[in-house]
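Below is one structure, written out as structure tokens; comments come after it.
With one protein chain held back, the other chains of the complex are shown just where they sit.
Should a chain be cited, it is by its letter among A and B, assigned in written order, with residues numbered from 1 in that chain.
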Amino acid sequence: MTRPGVETGGRGSGDDASRRGRWLVVGPPFLWLGLFFLLPFLIVARMSLSERATARPPYRPAFAWEDGPAGWWDKLGQLSLDNFVSLLDEPLYLDALFTSLRIAATATLILILIGYPIAYAMARAPGRLRPILVTLAILPFWTSFLIRVYAWIGILKPEGLLNAALAAIGVIDEPLQILDTEIAVQIGLVYSYLPFMVLPIYASLEKLDGTLLEAAQDLGCPPWKAFWLVTVPLSMPGVLAGAFLVFIPALGEFVVPDLLGGSETLMIGRTLWSEFFSNRDWPLASAVAIVLLVVILGPMLLWRAVPQRDAEAGR
Amino acid sequence: MTGGLTRFNIVSLVLGFSFLYLPIVLLVAFSFNESRLVTVWGGFSTRWYGELFRNQQMIDAAWVTVRVGLVSATVATVLGTLAAVALVRFQRFRARMLFTGMVYAPLVMPEVITGLSLLLLFVSLDMDRGFWTITIAHVTLTMCFVTVVVQSRLLTFDRSLEEAALDLGATPLRAFLSVTLPLIAPAVAAGWMLAFTLSLDDLVIASFTSGPGATTLPMRIYSQARLGVSPEINAACTILIGVVAIAIVMASLATKRGLLVGRST
Partner (left out) sequence: MMGDAGAGNAAGRGTGRTATQAVGSVRRSFAPWTDPGAKPLIRYEKVTRRFGDVRAVDGVDLDIYEREFFCLLGPSGCGKTTLMRMLAGFETPTEGRILLGGVDLAGLPPYRRPVNMMFQSYALFPHMSVEANVAFGLKQDGVARSEIQDRVAAVLKLVQLEGYGRRRPDQLSGGQRQRVALARALVKRPKVLLLDEPLGALDKKLREETQFELMDLQVELGMTFLVVTHDQDEAMTMADRIAMMDRGRIAQCGTPAEIYETPATRGVASFVGDVTMFEGVVEGRAGSIVSVAGEGAAPSVLVDEAVSGRAGAVAVGARVAVAVRPEKITLAQDPPPPGTPNVIEGEVWDIGYLGDWTVYRIRLADGAIVRVSRANASRFVERPITWEDRVWIHFAPAAGVLLAE
């Protein structure tokens, strides 16, 4: 049967009324996103190419409509990559970028190691228990991110609960300095993003056909080997999905390093914030934003390629 | 996947969920602590809640937050649902690529960049920053989440139901209102809930786009949290958690009842 699902757009294509109806649907979100997402982004791009002095707030736009084409051409000559060059010159920004990459990558790795066993146990749990476990894993997502990070300050600070507990059981004599270190940032990231890692892995494990493992064992594979040869490869899409879901937001994270990392952990999101609010160097901050975007775009393009591969493998 | 739980599985579950919930439980518990010190239990007390309700700044911030949340979630739900319908139903239209990109990009865009770019926009438009700029920013951020939620429901939606309505003489608009919308209503409601909680939670974008006189609760909590832990903030957090928890329970009850009506036997 010809069921042209992909072609549904073809209906009434010559019809003016339906075309108008369509634009009533597409139009509002399109205009909204164009005005409040695309346009601001273009402004950032332009700002990153503006000179620092002229752009000090209240800044003069590098392009203005009233300038006309001749004026634009003139301004084009004033555009400069100075901001990007100064990013390279000042080790502060590069350091922040590399620190962010390192911290996000480490957090992702730790999350896989912690999240996989949890997801695996959830998938093996009896059927009527599973929805409860899934709800339990999702619930923290609905509570404020800020609050969940804030909760750790009370636990990690020198006179906090963790030190008190450790001292009480006699493990330590002096309080450990955890808050305001990179370790605290890692704990905060792992804690905040754990559901994002657990849920995709769980989803791929839950789909896994139990008879595949039985077949592997039937063909002479001991359980642990069947796990490595069947379960792990088949749950890789979930692991990858989780890794991307965690790595990308962790890279630009602001709240966690700001509240838990103290002054010594410089992550790029925080650098941007302080460049913007404290130094008020907007062109430079815009340049930092552009660089951060480019860094994120890389894994994103990879990510786009992954689902297609999976779809092919699934066939 | 099936199979019983091994001891290792049980340990993973217990440790994992304790890790997820213990900090929140501690936070809630210490909001009822008589003592100002976090580590010392000074007895049960609701004194910090009392102080919280006498703190006019907190009350104002909470009011701003709720208003921003209600307005932005509602606008975002309308726009997000429209976008989802567009993405699922119209396979080909001019600028579809651009549209798809704009819908998904805010999902992965770091909040700092979204906030920064919106601030630059509002500055260049010479808009007074405050309630409305935060609301606009939150609509932009949260409508994409609404789209994702509604879209996933629309994708599993039996298209022939809509065709049947058209076949029986309903115009596209009436077919949408009388058949599609009632059936995707749970997803739309979930989208609204998600948008509302995201707006309630947001610190970064609100900080960029707010102006004098419009401080949201997360901004207030953040500025105090930077100074250290105080039981008063614990109390504020507990209330926030409570509100969200009640909303979730109500939402799940509503959808359960909806399901019961849909397939009661």
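Definition applied: a residue touches a chain if its C-beta (ideal position, glycine included) is under 8 Å from a C-beta of that chain, and two chains touch if they have at least 3 such contacts.
Computed from a predicted model, the values in this text were never measured in an experiment.
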| item | value |
| --- | --- |
| Among B:Thr6, B:Thr46 or B:Thr171, residue touching the chain not depicted | B:Thr171 |
| Among B:Ser18, B:Thr100, B:Ser160 or B:Ser223, the residue in touch with the chain that has been omitted | B:Ser160 |
| Where the unshown chain meets chain B, residue by residue | 158, 160-161, 163-172, 174-175, 178-179, 182-183, 262-265 |
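The rule we apply is simple: only the chains that are shown with their structure count from here on.
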| item | value |
| --- | --- |
| Chain B to chain A touching residues, read off their complex | 1-6, 8-10, 12-13, 16-17, 19-21, 23-24, 26-27, 30, 37-39, 78-80, 82-83, 85-86, 89-93, 95, 98-99, 102-103, 105-106, 108-114, 116-118, 120-121, 123-124, 136-137, 139-140, 143, 147, 159, 172-173, 197, 200-201, 203-204, 208, 218, 221-222, 225-226, 228-229, 233-234, 237, 240-241, 244-245, 248 |
| In the complex, chain A residues that touch chain B | 5-10, 18, 21-22, 25-26, 28-30, 32-34, 36-41, 43-44, 47, 57-58, 61, 114, 117-118, 120-127, 133, 136-137, 139-140, 142-148, 150-155, 157, 159-161, 164, 191, 194-195, 198, 205-210, 213, 248-249, 251-255, 258-259, 269, 272-273, 276, 282, 285-286, 289, 292-293, 296, 300 |
